[in-house]
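Showing chain A:
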Amino acid sequence: MNKALLTYLVWPLVKFLIAFIIVQLIVVAMTWIERRLLGFIQARLGPNRVGPWGLLQGIADPVKLLLKEDILPTSAEKIAYFLGPMLPLIPAFVVFALIPYGPPPAFTVTRVNVGLLLILAITSTAVYGIILGGWASNNKYSLMGGLRSAAQMVSYEVPFGLSIVGVLMITGSLDLVQIVRYQETNAWNFLPQLVACFIFFVSMNAENNRTPFDLPEAESELVAGFHTEYSGMKFAFFMLAEYSMMIVNSCLIVTLFFGGWTFGMFGVGLTTSVLRGMGFFGGILGAAIFFAKVMVFMLVYVWFRATFPRFRFDQLMDLGWKWMIPLALGNIFVTGLFILAGQERLMYWIGLALLGATVFYLGRKPAPRKGIHASRVSEA
Partner candidate 1 sequence: MFDVHEMEVNFGPQHPSTHGVLRVLLKIDGERIIEAKPVIGYLHRGTEKLFEHMAYPQCIPHTDRMDYVASATNNLGFVETVEKLMGVTKQIPRRAQILRVILSELQRISSHLLWLATHAIDIGAMTPFFYCFREREQILDFFEAYCGARLTLNCMRIGGMPEDVPAGWLEDIEAFCDKFDAAVDEYESLLTTNRIWKRRTVGIGVLSPEEAIEWGITGPPLRGSGVEWDLRRAQPYEIYPELDFEVPVGKNGDTYDRYLVRMEEMRQSNRILKQCIPLIRETPAGDLKAKISKVIRPPEGEVYHSIESPKGELGYYIVSDGKTQNAYRCHVRPPSFVNLQALPAMARGHLVSDLVALIGTIDIVLGEVDR
Partner candidate 2 sequence: MSETTPPSTPPPSAAPAAPTAPPVRGADEIKRDPLVAAAVARAADAVLDARELVGEITLFIDTARIADVCRTFKDDGFVYLVDLAGVDYSKFPNHTGPRFSVAYTLYSFRRNARVRLRVWTDGDVPSVTAVWKTANWHERETFDMLGINFTGHPNLERILMWDGFNGHPLRKDFPIRGIDTGARIYPEVFPEGGGPKAGSTGKPVNDVNLYKGEWKAYGSSPAAQIGGGAKPAPPKPAPKPVAAPAPAPVAAAADDDAEEEA
């Protein structure tokens, strides 16, 4: 067989399929993990009926959704209504070809030297499906959900992109593999770029419509938001796209800020060269580390969902435009100053100090607030 064909078409396709299957498995698992974890956090058990510990819930749900009646509202815009759930799926799937899962070249599907930009460009098209679906349902709640989603996506695309700039300035590359290689020889980027990491994390929650920012489907306000009128497999497609995008963003934050497939800093630990030294097993190990990190962030999504109330729409905009964007710009400026001064190591210490202060404060018992506790004070 032609070697070029093998290198550029067959192998990438095979690798993409493998990665795609893994990701879809995570999606299936997440439907169970999310509810189970939510249950455990909320003093209940979560789904535990289908199979042992409810493990087969991830299969039972799609089967149920597939068998469900596919309802088309009479006054819906038919073509747009059908396109709505399909459109977000495409970018959500395509992006998986661009992410390095393990040590290159064997464990990257394609290596694009502007991979980061390409991913940003592709993922931001996912919103069209939601807007289209919300509008085509011909339901006021859906419409409001769709509009909210559009505004939210547009607003948070900006801090999302800006927060990455700091990383780019440090690492000097748009190539995801390069960014990871930089982090294993230096510290993981979340240390020098703690603020950027925070902004990225917040924006990615907002991009995915996850809980503090789940306005487009805010079930207590808009019934179900943009997918109020969707049922059956179309609804499943929306969910599939949402979870896939969650995984994409988790992959991105792992790659950009948490060392990708490596497990080590300053050249110590399981760096790429060490993993390569272990041969194929090392590659598998790298991918495992990568997906383990991704799963951690997926769980953090759930943890957030369990903890936080929901923002209001104008507050969400405020946060995006008045806080996140200036903060991201400031971060770029400060990073630039440090780089100019050649004091990049100092940023690590600042990041460490901030983290340390947070942990310290959090470990302390909060002082009881006097007035609220007056009942007990007076008794004592």
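Candidates were picked such that all candidates are chains of the complex that A comes from, given by their letters.
Going forward, a contact is a pair of C-beta atoms (placed from the backbone, for glycine too) under 8 Å apart; a residue touches a chain by one contact, two chains touch by 3 or more; residues count from 1.
Values in this document were obtained by computation on a predicted structure and should not be read as measured data.
Novice: Since the rest of 1 or 2 are in the complex but keep clear of chain A, which one touches it?
Specialist: So the chain touching chain A in this assembly is 1.
Novice: In their complex, what parts of chain A are in touch with candidate 1?
Specialist: 38, 41-44, 140-141, 144, 211-212, 214-215, 218-223, 305-315, 366, 372-376, 379
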